[in-house]
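Here the complex is missing a single protein chain, while all its other protein chains stay put.
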Amino acid sequence: MDAEFDPASAAKPGDPRFFRRSPPHSVAAIAQALDAKLANCTAEDSGRLISDVGPLHAAGPAEISFLDNRRYAASLEATKAGAVIVHPEFLPRVPKDSVAIVTPEPYLGWAKVTALFYPPANPAGGVHPAAIVHPDAVIGEAAEIGPGAVIGARAEIGAGSIIGPLAVIGEGVVIGKACRIHAQATVSHAILGDHVVIYPGARIGQDGFGFAVSGTGVFVPIQHLGRVLIGPGAEIGANTTIDRGSAQDTVIGAGVHIDNLVQIGHNTKIGKGTVIVAQAGVSGSTTIAEQVTIAAQAGVTGHLNIGKGARIGAQSGVMSDVAPGAEVLGAPAQPAKAFFREVVALRKLAKGGRKPNQTTPTD
Amino acid sequence: MDAEFDPASAAKPGDPRFFRRSPPHSVAAIAQALDAKLANCTAEDSGRLISDVGPLHAAGPAEISFLDNRRYAASLEATKAGAVIVHPEFLPRVPKDSVAIVTPEPYLGWAKVTALFYPPANPAGGVHPAAIVHPDAVIGEAAEIGPGAVIGARAEIGAGSIIGPLAVIGEGVVIGKACRIHAQATVSHAILGDHVVIYPGARIGQDGFGFAVSGTGVFVPIQHLGRVLIGPGAEIGANTTIDRGSAQDTVIGAGVHIDNLVQIGHNTKIGKGTVIVAQAGVSGSTTIAEQVTIAAQAGVTGHLNIGKGARIGAQSGVMSDVAPGAEVLGAPAQPAKAFFREVVALRKLAKGGRKPNQTTPTD
Partner (left out) sequence: MDAEFDPASAAKPGDPRFFRRSPPHSVAAIAQALDAKLANCTAEDSGRLISDVGPLHAAGPAEISFLDNRRYAASLEATKAGAVIVHPEFLPRVPKDSVAIVTPEPYLGWAKVTALFYPPANPAGGVHPAAIVHPDAVIGEAAEIGPGAVIGARAEIGAGSIIGPLAVIGEGVVIGKACRIHAQATVSHAILGDHVVIYPGARIGQDGFGFAVSGTGVFVPIQHLGRVLIGPGAEIGANTTIDRGSAQDTVIGAGVHIDNLVQIGHNTKIGKGTVIVAQAGVSGSTTIAEQVTIAAQAGVTGHLNIGKGARIGAQSGVMSDVAPGAEVLGAPAQPAKAFFREVVALRKLAKGGRKPNQTTPTD
């Protein structure tokens, strides 16, 4: 038992209790994997073995680090890392004992190098004896069904997919190949493409919030006869909820990334590569184009059109259509510049009545 | 395996993978079921068989559709649907080949017709062999306990209720008749009326956020000795949380509809027929009257009274009592008209300093 709580132990990533590291890689092999160039590097250096990743200030000669944000350029100059991933413009500032791995996209390089040293686990394959799989379900080759998971009749689990402990896959649901459905997630009335990731506790496919109210105040539910379609490579965050459609489908496009605790209403369509950050919500029947960003805690009301590449700021309340490429903020949402202009105007107005030498703590 | 992701397949509701359709109904039988009148209809037409539902633009001669929103009146005139549910004023615009089913409440008619063609499944009845039912629990006639569900000691499950896969019903909990407790929901310290619906992942009855802080900064929890009472016909959305009371009960009235990801604090009372939309939150000990609407992402602080029929707008921050019938908006919430007047005043103020020919994209 080592349950002692020690925040100081927080410094080093890759605790072997939880993470399995691959064997060392040479800097040449790393550069090749990243499609990057070696620099600051002799022929001999190119065989240098790197065994782990680490932050600039803590990495040693057998570790690789990276610089993505120019604020940390001083840490680059002082690093003891055996190799660093950098943009060409920072090459002159790489210390002489560090091999430079040069790429125009160093953060992308870092993402790849973390996966090189800590590759995601392959499915162990097979159905856990405590899983509850309906005899009419179809389990693909090398798929893994975790303990206590429930797989309904006629559900299809694609090859190489992992269904986590105590997840529920409803009747008829189709899960593509190489998907990860994490613990405790619920998926019903849905068809998922390949490489989809569903985080713990997400709820996909329940009927949405729709009912008719009679003259006498009785609520009559609308049957939800649509589905949820989730495109390849999409990711759905922990405890996020996505309702299925009523007379059409709810559609989450390819590569869409949705964070935790997000609400997606029935019949919503979300275009390819759109990103929705934690605790945001989209009401029913709204259409969101490709590559839109919706920041945390924002709300988008129903039956709207949000244009391609639009950016919706945190906590915004979007009550009307947003043009492609527009950046909006506030509630009701408006162009970000106008929002900030109003913030300034209001601060001036409120100070108008005070004597010039009055101040508030953070003014 | 048909895991190919095809958003174009999104058009048609009622995918037989997921939904079971009833046999065809004659237009006369449908009109009777809806308590509506037939029009645009010969004696022979009244036997016309309808086999499915569909949207106006896609429905064919064997399908029924509806018009509820006058914006879509042109679609009504062009529809090929065999029957349409309409308000009397739209009767003249029904095409000659469509039978009109005439009612003053066409959306209510649509709700009923979706349930006629796609009736909610009856419980299969019986306890799944992988359910974990305490020997002292009482399971009502024809109730269904799903795979992996956990039913605690002395819990009572009413006749015809369905407990979904991996749901947890705690010790002593009472579930009424014909309830639906969906997958992964947790219910403890609660008494539910009949026809209650709890969506996946909802958390009902945990102790609320209450503690005393000693002079030395130690937190001492208040024991939560109240319960959660949920009235007949109430619905609780996916991943919503309802804490039990501390010295009294948390009460959710009959027919209350709560959407996904909503937080209801301890000791809160919510009156009959009130509607709370996704991601809204109500702090502890607030009393909400009947037929109130709380829109998405709104917050209501503790110890308040919200009057009958009040309407609280999306993202509002309610910091004081709301009068019956009042409509409030903003943070701090105020009458909706005053809120919009302020929005306009602030926009004018912020533009005051600009030259007349300056514009912003959406002004």
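Every chain is named by a letter (A and B) in the order it is written, and numbering of its residues begins at 1.
One rule holds in what follows: a contact is a pair of C-beta atoms (placed from the backbone, for glycine too) under 8 Å apart; a residue touches a chain by one contact, two chains touch by 3 or more.
Quick caveat, the model's predicted, so the values are computed rather than measured.
Only one of the listed residues, B:E63, B:E156 or B:E290, touches the absent chain: B:E156. The chain omitted from view is touched by exactly one of A:L261, A:V292 or A:I312, namely A:L261. Set against the missing chain, the residues B:S65, B:T103 or B:Q279 yield one that touches it, B:Q279. Here one chain is not drawn; of A:Y72, A:Y107 or A:F211, the residue touching it is A:Y107. What chain A contributes to its contact with the hidden chain is residues 1-7, 9-11, 13-15, 17-19, 53-55, 104-105, 107-108, 110-112, 114-115, 117-118, 120, 128, 130, 146-148, 164-166, 182-184, 199-201, 233, 237-239, 255, 257, 259-261, 273, 277-279, 291, 296-297, 314-315, 343, 346-347, 349-353, 360-363. Against the chain not displayed here, chain B makes contact via residues 132, 138, 140, 148, 150, 154, 156, 158, 166, 168, 170-172, 174-177, 184, 186, 188-189, 191-194, 201, 203, 206, 209, 211-215, 217-223, 225-227, 229-232, 239, 241, 243, 245-249, 251, 253-254, 261, 263, 265, 269, 279, 281, 283, 297, 299, 301, 315, 317, 323, 326, 328, 331-332, 334-335, 337-338, 341-342, 344-346, 349.
Following the convention adopted for this analysis, only the chains that are shown with their structure count from here on.
For the pair chain A and chain B, the distance between C-alpha centroids works out to 28 Å.
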